[in-house]
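Single-structure report; data block below.
Omission of a single protein chain aside, the complex is shown with its protein chains in their original locations.
Read from first to last, the chains carry the letters A, B and C; within each, the first residue is number 1.
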Amino acid sequence: MTDLNMIEAIRMALSRALEEDPDVVLFGEDIGIDGGVFRATDGLIQRYGSARVRDTPLSETVIAGMAVGAATQGLKPVAEIQFMGFLYSAIDQLANHAARLRNRTRGRLSCPMVLRAPFGGGIGAPEHHSESMEAMLAHIPGLRVVVPSTPARAYGLLLAAIQDPDPVVFLEPKRLYRATSEPVVDDGAALPIGDAARLREGGDLTLVSWGAMLKETHAAAEALAGEGIEAEVIDLSSLKPIDRRTIRASVEKTGRCLIVHEAPLTAGLGAEIAADLAEHCLTSLLAPVRRVTGYDTVMPYLRLEDRYMPSVGRILRAAHDMMEFA
Amino acid sequence: MTDLNMIEAIRMALSRALEEDPDVVLFGEDIGIDGGVFRATDGLIQRYGSARVRDTPLSETVIAGMAVGAATQGLKPVAEIQFMGFLYSAIDQLANHAARLRNRTRGRLSCPMVLRAPFGGGIGAPEHHSESMEAMLAHIPGLRVVVPSTPARAYGLLLAAIQDPDPVVFLEPKRLYRATSEPVVDDGAALPIGDAARLREGGDLTLVSWGAMLKETHAAAEALAGEGIEAEVIDLSSLKPIDRRTIRASVEKTGRCLIVHEAPLTAGLGAEIAADLAEHCLTSLLAPVRRVTGYDTVMPYLRLEDRYMPSVGRILRAAHDMMEFA
Amino acid sequence: MAEPLVFLNAAGACVRDLPDFARDGQTLKALYAAMVRTRRFDAKAVALQRTGRLGTYASSIGQEAISVGVASAMRAEDVFLPSFREHGGQLWRGVTLEELFLYWGGDERGNDFGGPRQDFPVCIPVASQYPHAAGVALAMQQKGSGGVAVAIGGDGSTSKGDFYEALNIVGIWQLPAVFVINNNAWAISVPRSQQSQAQKLSDKAIGTGLPGEQIDGNDVIAVRAATERALERARAGEGGTLIECLSYRLGDHTTADDASRYRDEEEVSPHWKEEPLIRLRAHLVEAHGWGKKDEEALLRACAEEVDAAAETYLATEPEPARAMFDHLYADLPPDIAAQAEEARDD
Partner (left out) sequence: MAEPLVFLNAAGACVRDLPDFARDGQTLKALYAAMVRTRRFDAKAVALQRTGRLGTYASSIGQEAISVGVASAMRAEDVFLPSFREHGGQLWRGVTLEELFLYWGGDERGNDFGGPRQDFPVCIPVASQYPHAAGVALAMQQKGSGGVAVAIGGDGSTSKGDFYEALNIVGIWQLPAVFVINNNAWAISVPRSQQSQAQKLSDKAIGTGLPGEQIDGNDVIAVRAATERALERARAGEGGTLIECLSYRLGDHTTADDASRYRDEEEVSPHWKEEPLIRLRAHLVEAHGWGKKDEEALLRACAEEVDAAAETYLATEPEPARAMFDHLYADLPPDIAAQAEEARDD
């Protein structure tokens, strides 16, 4: 058991899947000899050959559509979109085909594909390289959307995504790729998709987040603990389906929910969580449900990027407001 | 002043815009001699010529992208996507370019384009012809998204969209195209974008909806009135930006909010409205915020389509639950 | 510019040595019967739609040779990825008339073919089937199955980026895929000339390094011969082919369309002389003793079979509301399962 960062954990999961299942095929731009622009596939073409780890031309529509076609015929395509900002061209295939093939053929054909894409900001990348548009995907019936928050969870959730009989979009918070390391066992064990993870227990306030923003969320929880406010931290993990039960149970206990995400506020996925609570936990709520999110503007270029990303300060201010609400 | 149905009102607005502004150009598939598959542009090519009313090849990406390019150079493109199910290929241009060109050039270039698309179900169309994915668009910073609910509002809002200095997606509830007629004055008067319309006053319950679902929403309000429950009906009209003030003011009065839309529940736009209330109107709420929406499944083919569309019965059941909540 | 490949001209005369399969009367009669059956299905479907008993329908009248010719060249283990106007090919492959009626009648069970289990259902978003075909071909290449993916789309479909991206990757990866263009001269109201300035749509192969061929799509023999060659190349590991079949849309785009708004009867009528049934019948009469009785028997058999299938379709109860959810996921997430309950009770 070694300490791995998230990119290494992802690579280990991909390697394991290639090893165990001859039907697993990887394709995408620069995933072969270059090993992917973030090195998620480093070494895999050498190990598994260029038939199973394939560089595509620069064609996102065909990357997604080819995954659909291949998945119907018994392959398990794990395709990569190099950055989420270039995933828009793949949405047609995701929404119109991948997500509905099983349904429209009444189970005759299915689409067990995975589409991986790094997402989110905070690494000072060029424009269009820092998008967080997960809410758009989470709205598409028939998809699953997963976001890991730690190396070990990335390993287990990616294996789960590959084993899933239906299409899964696997969004990788690139700010976390090399942020921290932790022990990851290469045991081939998948984590269940659809379950949120309670990362910290607390009775005063529920903080819900996913991916890279859990960093700021944890920091805020720490700071709050220093003030005697015990926050429960929930890693949503699966953005579709959402583990509504876990969130409701937590909020029924704490009476307060603050959702943190990097994507713009309006019609972001935080809205779905808040709406679910407004319907199902109204009488438990001791304070307004708050969202600390990216602003409803375009992710700025790098000089202002930090001013866009939700800060620990903003989370704390919202939390304090909520604690003081009466 | 004549009675017009919505498609006629849209045509009148398009004709007016072509008449008044030589920079207005229409393009899309089959909008020329065929007059559009719903006849929205019927007669316009004869009147304004094939340079200003143009049939495109079958290329949604270029329809959207060409609108962006043309808009930056002083044209006012009003482009049509034949059905919303084929708009996915245009999202890349909308999100990555149209919506951010003004911002990323710090105002040097702008993108005053309109993208029209019929949306929604209920007319027994083939698969992929009945989508309601407005929430995906409403999440994109820099866009405006508008949905009319009556012929007169369609006329005024479409003119507003064309006059708007920024990109507007104009979604036309096709179930309403020929559903009703009303007097529409061809006075060239634009309605403000961003304002919700209160279509009915009431003190017991706020019903928020948009587009075609206002039909069922109105019917439910009528039925409730028969029981002595006075519902306020709000036509959201502008899905981005959302007129949060009008909704909050209404809910502060009624204490109850029920949102009705045809799109799938999860991460639908109803979530944003409910979330806004959970944050800003918590203490006014006398009952959980409810959403009656399309299910989180693929719009079925026509035989089951009616079973998918939110029914008056479902709205009433939710409203009754809310009134009885204690 | 090379002339489009043709064996039987519009008058039914052989203008070129027939390929082997086309010297066999049985084979030709089977092709003829398949086209007649398709046309009968078309007529019935339009009639049902006109009387409110079917959804919007896209007739293939006049273009039967394309998908019948293509499908007849395929093997069972190949995979067919049709657009919405290729009923003939689906029927040849074993999709039943009932299934087609169900599909066009708005019932998803119509896609649950008893027959070619790996074939794709009709593709409505134009051109999006081509990337699928590339993926299917990738699976075949990877698994060494010897199969070939065969996609058909219209002239309009060649304007979409999907078509081009897919053709390009078929070229690079030498995938066993054949893309067939049903060039029926119209994409709803947009004529071929407004779809591209390419001299031939088959020229679109050049930019991807693939062979492209333009053929007479009203000659089922030419269609089958060209497809067979392309399939052989693909099976031999030599990669993909683009085949453009020239035909003409004799009818409206769909039952929701009124073609008289945008094209003159004068343009249409000469094409009636070129449609695929006349010429093959003439050849059958001349070369294979096809007689009036044969013709009548065939028409009668098709009519009976189609009518019976329509009756079965009409007698099929719609699914319960719950069916909207039954195949959404292999395992329905709990919150959606709750919605399924609500739908059942609504």
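Just so we're on the same page, a contact is a pair of C-beta atoms (placed from the backbone, for glycine too) under 8 Å apart; a residue touches a chain by one contact, two chains touch by 3 or more.
What you see is a predicted model, and the numbers here were worked out from it, not measured in a lab.
K.L.:
For the unseen chain, which displayed partners does it touch in the full complex?
P.N.:
A, B, C
K.L.:
Looking at C:Glu64, C:Glu86 or C:Glu165, which makes contact with the chain not pictured?
P.N.:
Of all options in C:Glu64, C:Glu86 or C:Glu165, contact with the hidden chain holds for C:Glu165.
K.L.:
Kindly state which of the options B:Arg39, B:Arg104 or B:Lys253 is in contact with the chain not pictured.
P.N.:
Touches the omitted chain: B:Arg104.
K.L.:
Give me the subunit B residues in contact with the hidden chain, please.
P.N.:
25, 51-52, 54, 56-57, 59, 61-62, 64-75, 77, 92-93, 96-97, 102-110, 141-142, 144, 165-166, 194, 241-242, 244-245
K.L.:
Under the stated touch rule, tell me which residues of subunit C contact the chain that is not displayed.
P.N.:
159-162, 164-165, 168, 171-172, 194-199, 203-210
K.L.:
In the full complex, which residues of subunit A touch the absent chain?
P.N.:
29-30, 32-35, 37, 55, 57-61, 85-86, 89, 124-129, 265-266, 295-298, 300-305, 307-308, 311, 313-314
In this section, only the chains that are shown with their structure count from here on.
K.L.:
Of all chains present, which has the mean Cα position farthest from that of subunit B?
P.N.:
It is C.
K.L.:
Decide which interface, B-C or A-C, involves more C-beta pairs in contact, and give its chain pair.
P.N.:
More contacting C-beta pairs are found at A-C.
K.L.:
In angstrom, rounded to a whole number, how far apart do the mean CA points of subunit A and subunit B lie?
P.N.:
Spacing between the chain centres: roughly 30 Å.
K.L.:
For subunit B, jot down the residues that touch at least 2 other chains.
P.N.:
Within subunit B, residues 61, 85, 89, 127-128, 266, 295-298, 301 contact more than one other chain.
K.L.:
Which residues belonging to subunit C are in contact with no fewer than two other chains?
P.N.:
Correct list: 108, 125, 161, 323-324, 328, 335-336.
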